[in-house]
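Before anything else, here's the structure in question.
Of the protein chains in this complex, all but one are displayed in their positions.
Going in written order, the chains are labelled A and B, and every chain counts its residues from 1.
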Amino acid sequence: MASLITMDDLTNEEIIEVLDNAERLLPVARGETYLPLLEGKILGNLFFEPSTRTRMSFETAMKRLGGEVVNLGDVKTSSVVKGETLFDMIQMVDGYTDIIAMRHPRQGAAQYASDSARVPILNGGDGAGHHPTQTMLDLFTIRQAHGTLEGLNVALVGDLRFGRTVHSLSHALVRFGCTLTFVSPESLSMPDEIISDLKRHGADITETADLSSVIPSADVIYMTRIQKERFPDEDEYARVAGIFKLCAADLSPAKGGMIVMHPLPRVSEISPDVDNTKHARYFEQAFNGVVARMSLLCRLLNVEVPAIISSNGGEN
Amino acid sequence: MASLITMDDLTNEEIIEVLDNAERLLPVARGETYLPLLEGKILGNLFFEPSTRTRMSFETAMKRLGGEVVNLGDVKTSSVVKGETLFDMIQMVDGYTDIIAMRHPRQGAAQYASDSARVPILNGGDGAGHHPTQTMLDLFTIRQAHGTLEGLNVALVGDLRFGRTVHSLSHALVRFGCTLTFVSPESLSMPDEIISDLKRHGADITETADLSSVIPSADVIYMTRIQKERFPDEDEYARVAGIFKLCAADLSPAKGGMIVMHPLPRVSEISPDVDNTKHARYFEQAFNGVVARMSLLCRLLNVEVPAIISSNGGEN
Partner (left out) sequence: MASLITMDDLTNEEIIEVLDNAERLLPVARGETYLPLLEGKILGNLFFEPSTRTRMSFETAMKRLGGEVVNLGDVKTSSVVKGETLFDMIQMVDGYTDIIAMRHPRQGAAQYASDSARVPILNGGDGAGHHPTQTMLDLFTIRQAHGTLEGLNVALVGDLRFGRTVHSLSHALVRFGCTLTFVSPESLSMPDEIISDLKRHGADITETADLSSVIPSADVIYMTRIQKERFPDEDEYARVAGIFKLCAADLSPAKGGMIVMHPLPRVSEISPDVDNTKHARYFEQAFNGVVARMSLLCRLLNVEVPAIISSNGGEN
């Protein structure tokens, strides 16, 4: 059984398969039907860094499918503080579980865990590294809106320097032939090595600091939070905080089908008045974390998702 | 599907219906039989303030009925500290769950959440506001002892100023024609606006600072903890702390059927020697939190409680 550490662990065909299964699981995620495909299975939730959305949606995904969850709990009171290594922790937890979802502040930690674990690891974010389950739910949301992943114009906005979410997503979108526009202040621009790498894979990339200029042509505007905790200097943060604010009025030149996304939590990047426009998709996007993770849990646990799931009769 | 924010969300007939269903569910709450009425359902436990009893009894209620629970966890490490609003948090969690139990330090927070949520909200306490599930378990305990809610003499003792529990309960008891006696030191007396409001609803109310005088005539003595954290001044707390202490000997003039209640945790208001008297009901009261919440969860999730549940054969 394989792990999911980066998006490179999935071919384009496998990505489409995971998204197709996620779509079939929508009635289960919505609670319209109960389908205990993972009954008797246990997910170990190892969050070495706090996470509200990712942890809760993994739990929901598992429980909607009849599985169970065992949480590491607060890392500050765990055996980590007694000096236990990640290696030893993983040897323990993989004896207690069938699959592990893990977030860790250190880049590479998920791969390291996967190298010694007997159960599959789902990387739930490893520092500045990867966050493939987030990318899968982002792709699901985009495909749901546009019916395809291919050839879209996607603008990624805000903190492109530190955000692993936009790095992983950019790579995936390029694999499906999307055109990317990176919108950020100079100090938060997409790292050069990532741009070079994307271009090697044939990416069509534009960089700008002007958000309004990208609105008319975008199929997707992907906003991100500028994370105060990344700035050593308060003044530097103050200079860029709030530089991009999307409000409903800004969206009038947008295409009718354009969607606004955000990995959440948002602070002030998206005005509440956008919530009621036809463009807002960030809350559906958060909900889609459940189906995307359900589909991935089934895949890594080698459990087949039925081809047809009716919304009020269970498996057909 | 409606939420339960205050006791005003239920008519007297509906209260009785919820209590009747709670009574039917007693063998399930005691673990004598397993009745997975809520299989496949997920409760989101959003406790923005810590709570041991309310949170654990909600969890137990859900799990005794075959449902599942997803916890927000420690709010200090949640996305709230990254600046996420309650509105955004609710949009997320109602995509992950079928119903939400919520405690929040701010009065009105549960109503605010309910206004934007797609799933029902069970108010588990909103600051100085309401705590209707506590009131329901209190009413259940009183009815269980006296066979009725009507026309009882109920003495409420201790901190009547800050305690949302006694505020909610007083309103409910007046709706069933109970006579109330408020026993408190001057500085912790029932707020005037609440007394006025109760009287507008026809309440028969007496105020006193003398606990011993109310013991002979009471059907219920409802003790409360004087909460140190409410006093800005240590001296003022010292003056009233321990002012009311009930011990077994004090209860000799009481009616045989009189019951002593307490929302717990107690500190020194009730001496341990009361525990073994026939009057003590506070531990059953805590247990009754499970059946009361089971019944409310079923109601808000539109799941019918069977009319007869045998204690060793499941649904009849």
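FYI, a residue touches a chain if its C-beta (ideal position, glycine included) is under 8 Å from a C-beta of that chain, and two chains touch if they have at least 3 such contacts.
Computed from a predicted structure; not experimentally measured.
K.L.:
Touch as defined at the start, partner being the missing chain; which of A:D74, A:E150, A:D204 or A:D273 qualifies?
P.N.:
Counting the whole complex, the residue in contact with the absent chain is A:D74.
K.L.:
Thinking of the whole complex, not just what is shown, which of B:T11, B:T52 or B:T148 touches the missing chain?
P.N.:
The single option touching the absent chain is B:T52.
K.L.:
Which of these, B:G31, B:P105, B:P191 or B:P216, touches the one chain of the complex that we don't see?
P.N.:
B:G31
K.L.:
Which one touches the absent chain: B:F87, B:Y112, B:F162 or B:F287?
P.N.:
B:F287
K.L.:
For the full complex, which residue in B:K63, B:R106 or B:K255 touches the chain that was left out?
P.N.:
Once the missing chain is taken into account, the touching residue is B:K63.
K.L.:
Contacts of chain A with the missing chain: which residues?
P.N.:
39-42, 44, 68, 70, 72-74, 77-79, 82-84, 87-89, 91-93, 95-98
K.L.:
Mind listing the chain B residues that contact the chain we can't see here?
P.N.:
31, 33-34, 36, 50, 52-53, 55-57, 59-60, 63-64, 74, 225, 227, 264-267, 272, 283-284, 286-287, 290
By our rule, only the chains that are shown with their structure count from here on.
K.L.:
Counting in whole Å, what is the centre-to-centre distance of chain A and chain B, each centre being its mean C-alpha position?
P.N.:
40
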